[in-house]
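A single protein chain has been omitted from the complex, and every remaining protein chain is retained in its original position.
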Amino acid sequence: MYAALAGSGVAIVPFSSASVLADLEVGIVWWGAVEALTVVVVFLHGWSANAQFGLIGAYRYVAIGLPVMLISMFMLIAAALPAESLALPQIVESQRGLWNVIRQPLGLPLFLLLGLSLSFRGPFNYADSADIAGGTAAEVSGAPRLVWEFARLAMLTAVAAMAASVFLGGYLGPWLPGPAWLVLKTATLLLVLVCLTEQLARISPSRMMTLIWTTLLPLSFLHLVWAGVLAL
Amino acid sequence: MTLPAILIVAAALIGIGLYGTLSQQSFVMLMMGLELMLNGVMLAAVGFWSLTAGGLPTGQLLAIIVMAVMAVEMAVGFALITAVYRSRQADVTESLTTLKH
Amino acid sequence: MAVTILGRLAARAPVPVFVAMGRDGAPAIEHLLKSGDIDFTATPRHANILLVAGRTRESDQPYLDRLHDQMPHPRATFWWGDAHSDDIDEARRSASADDPVAPLRALYRKLIGGSYASETHRLSDEPPAPWRGRGDHGQGGEGMMGGVPYGRMMPMPPTPDIRDGLALDVYRTQVGPFMPYWPAGLILEVTFQGDVIQSAEVVQPPYPPRDIDREPFDRLLHEQTPLAQIERTRATHHLACIARVLSLVELPTLSRRAQIVAARIRANETVAIGPLRKAAARAGLMAAIKPGLGRIDDDLACELGGPVRRAAGHVLDSRNDDPTYTRLGFTPVTQKQSDCQARVAQWFDEAEQALALASAAPHILIAQGQLAEPPWALRAPPLDYRVTELLPGLEWSEALLVLNSFDSAALCRMAPLETP
Partner (left out) sequence: MNVIDIAFWIFAAIAVISGWRVFCTDSMVRASFLLLLSFIAVGLIMVLLNAPYLGIATVFMMAVEMMVMALFMVMFMMNPAGLNPMMMVHQHRFSIAAGVFVFATLTGLICVTRFTSNPVDPGLDSVASLGKELLGNSMLIFETAGVTLLATMVASVILSSRSGRFGTADTGAVPPPLEPGGEPAGRQPEQHSGHAHHHH
């Protein structure tokens, strides 16, 4: 199910000006729904294990996942302001002049944090970390575990593709054809995500919660105000 | 996709929601019954908006207001449950009998 | 046909091993780490081979059986070190001296190839607690929940809540001896509320410290030992503790690197710890450990001795009254507040200092019986202070950090066998 969600996340990313898998005029809201359902799915994965460490992992993931999802929605709304539309193709078109990452500097780093926490990697690995013996994946082995690992990677690529199209002007680029640019940008973002995974240490869940609620969320409010003023 | 069909489905949801609200003992399940009824109401509202009101903007507005009501009702419900649980360690409707006497 | 191709591919994959750390099983782990194609898994469910490293106590046998039954087929157990049950055939046992990598790989290839029968269940699997439902749908009965007329209506928690007054259900469980990043052999009976620990008692003390760390100190008591060897052992011991803390803070590559550095130091290569320390600092190791976590008061630190005492700021080290050390300009390193951060920083400082001393005096011999105070020699009596008094109120990940911030000797003295 988690893999299907990741797949649907990628579906709305426009590959080139003409072709987009799912031409929804509410792309961002659909991405928000994907995030929310991911949190639900990972909780279920932990809870269904009916073991104490699985449940602890599931709860820690939900505790961190919900506030981070709020932050990501603010980022996306901020990106949608200059484009005056929720649809992703329009957002990418609006970046023809100037990429969003330059106009709204704060957007990309916070969105990458979301990417890490959505697929619980590196500093945000609260669901499957080693100190709770594999967390939600503690009771899973063989084929289901393979699918679970594949889904985590798929979600990471979905986030990278989404970030590339919303902040780095998806398929816009001088020489190469559209899709090539998108693939290039997604690959670079994946690289950034993976080294973030290795580099940063993970602080305890309660401190991370206070960090998110007291610093990152107000930061995303400011970002939204900044984008609003800019788009006036 | 005719309007009566949609309304019947909405009525079914409201019926189930009512049954759930009246029959369940625990607060949280009672609130889920309410949520289901509100869900039915919203479905009916959107049904009317798209098939009879011909896309009048205020129709969508009503649906969003219903959604807001859902959120408010849930938030206050949970706050009440926490308060009751904290003072009485009770989370089943059976034990709140102060109004009965 | 396809199965054999997949089979061959699987055989070449790194061997998934779940390690049950017995008494002084660590050298095996360093061997495996250096080889690189052994994959340590977090749970028995992800592994095919259960590696029992070192000697295990008789009382641990039920836990080993439970671990063994959780492993998916095809599975096997590999005893490393002098396994007390010698009825196991040659393919699955190896003496503690040699390197376990080759036999493990061969065993794994045989397992995947199917030429080696997978082991059967050891425990029968009927649910431990009998069903006590009374209601017509099987619900209710005392102690079991189930609606108004039948079961207990409200979850009445035995202990009041220690945080925000919302007394919710508590969950009592035993945290077992062979969990990864758990002091080997220790069994705690923990009462959880959510993932916050409400209370904990020791069920079984941890294994005594590893022989390989004590060997030069013991030899010192009855004959001369080279100073370099003593300092190298101290450095490897500290690095092993640091590696465990690193992996608890989700830096697996750095912790693997620390263990490899420890293995190379043991093999008498000159290795610098500086870059490892800088990498850990850059990754935010110190920031990840909450300041003030696991703070212990001074007199307890003094009793525990060794790095824990120096982390509390007491400049007391038996080495500074030893002539050879003073000639080398040895000044004990100390931290200020004695909490997890200070202890980890203390480990780093002492390891670097030990290596500097070792390289400065490769051939100097220390006279017999001088250095009587190795902190991890288990001769000191157990204290009345229990490590479990530090845990209540901590979240699970913080509690693990606190447990791993003490070296194994200090832990043994703080968690002796309760006489129930």
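Here are some notes:
For reference, chains read A, B and C in written order, and residue numbers begin at 1 within each chain.
Criterion: contacts are C-beta pairs under 8 Å (C-beta built on N, C-alpha and C of every residue); 3 or more make two chains touch, one makes a residue touch a chain.
For clarity, every value in this text was computed on a predicted model and none was experimentally measured.
Taking the complete complex into account, residues 1, 3-9, 11-29, 31-33, 35-36, 39, 42-43, 46-47, 49-55, 57-58, 60-61, 63-65, 67-68, 70-72, 74-76, 78-83, 85-97 of chain B touch the chain not shown. For chain A, the list of residues touching the undisplayed chain reads 24-26, 29-30, 32-33, 36-37, 39-40, 43-44, 47, 50, 59, 62, 66, 69, 85-86.
Methods note: only the chains that are shown with their structure count from here on.
Between the Cα centres of chain B and chain C there is a gap of 52 Å.
The distance from the centre of chain A to the centre of chain B, with each centre set as the mean of the Cα atoms, comes to 32 Å.
Per-chain Cα centroids separate chain A from chain C by 35 Å.
Chain A contributes residues 52, 56, 59-60, 122-123, 125, 129-134, 137-142, 145, 198-207 to its touches with chain C in the complex. Across the complex, chain C meets chain A through its residues 41-43, 45-46, 72, 171, 173, 179-181, 192, 194-195, 247-253, 282-285, 287-288, 290, 395-398, 400-401.
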